[in-house]
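Quick one: structure below, then a few questions.
One protein chain is absent from this view; the other protein chains keep their places.
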Amino acid sequence: MTDAIAQSDQTYGLARRLLDVSALRQEALASNLANVETPAYRRLDVAPDFAAQLKAQMAAGVPTSAMDDVQPKLAEDPHARTVRPDGNTVDVEHELLAMNQNSVEYGYLTEIVSGSIKQLKMAISGNVT
Amino acid sequence: MIPVGSISSSPILPPSIAPVAPSITETGGSAPAAGGFGQMLDRLVSPVEQQQAQADRITQQVLLGDSGQLHQSVIAMQEASLSFSLMVQVRNKLVESYQELMRMQA
Partner (left out) sequence: MNLLSGIGVTADALAAQKTRLDIVAQNIANAQTTRTSAGGPYQRQIVSFETELVQQGGGPALQGVKVAGIAPDRSPGQQVYNPQHPDADSSGFVTMPNVNVAYEMVDMITASRAYEANLAFAKDARQLAEKTLEIGK
């Protein structure tokens, strides 16, 4: 029943999708940090075309709850600079910064989703907590 | 008279809703279009069931280790819980109005 509400709230749907991306990025960072010394390891990140696909679908008016075919994927980061002569592109400081940023992003997204849910709860129960 | 069987047979509903059924059919007072009311209640229940099933599906995947998407499970459960709360509130209102109606007739 709250489907109808969830579907019309684009922000909620978008935040929910982006949570998938944030969780995936966390996995990429785990791999990067573990392989900081592995020779010829190229750092991973979420494939950059995901953001473009998402925007295109939004511009086309697809409701965010129906955007199931746009899935984020991990790929080698094409912009990474080689840090060591053996071809390894992982820079520990960079990864830690990315980790902090991802944390904040994740917190922000859960806040958006949580806020919508709490609002609905208040509307349904009639109590303002 | 009012086909509330669909409600009482639904597995996800708490027992508190089921006892409503006998008292409504027993009083046998004049009923509104029987199909309309039953259909309305059905419309109430099936999306809630679907959302519960969806939430269950995602949660089971996480429990069994088939998926690491903890956030999807939490969100699905919260949404299902919301739907359920909404349904209970609507049910309460319906029962209240019906009882009001019965009191007027008595």
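Letters A and B mark the chains as written, and numbering starts fresh at 1 in each.
Just so we're on the same page, a contact is a pair of C-beta atoms (placed from the backbone, for glycine too) under 8 Å apart; a residue touches a chain by one contact, two chains touch by 3 or more.
Given the structure is predicted, the values throughout are model-derived calculations rather than measurements.
Only one of the listed residues, B:M40, B:L63 or B:M102, touches the absent chain: B:L63. Where subunit A meets the chain that is not shown, the touching residues are 23-24, 26-31, 33-38, 41, 73-74, 92, 95-96, 99-100, 103, 106-107, 110, 113-114, 117-118, 121. Touching the omitted chain from subunit B are residues 61-63, 65-71, 74-75, 78, 81.
Convention: only the chains that are shown with their structure count from here on.
Centre-to-centre spacing of subunit A and subunit B amounts to 35 Å, using the average Cα coordinate of each chain.
Against subunit B, the residues of subunit A that register as touching in their complex are 1-3, 6, 16, 19-20, 23, 27, 110, 113, 117, 120-121, 124-125. In the complex of the two chains, the subunit B residues touching subunit A come out as 44, 47-48, 51, 68-72, 75, 78-79, 82-83, 85-87, 89.
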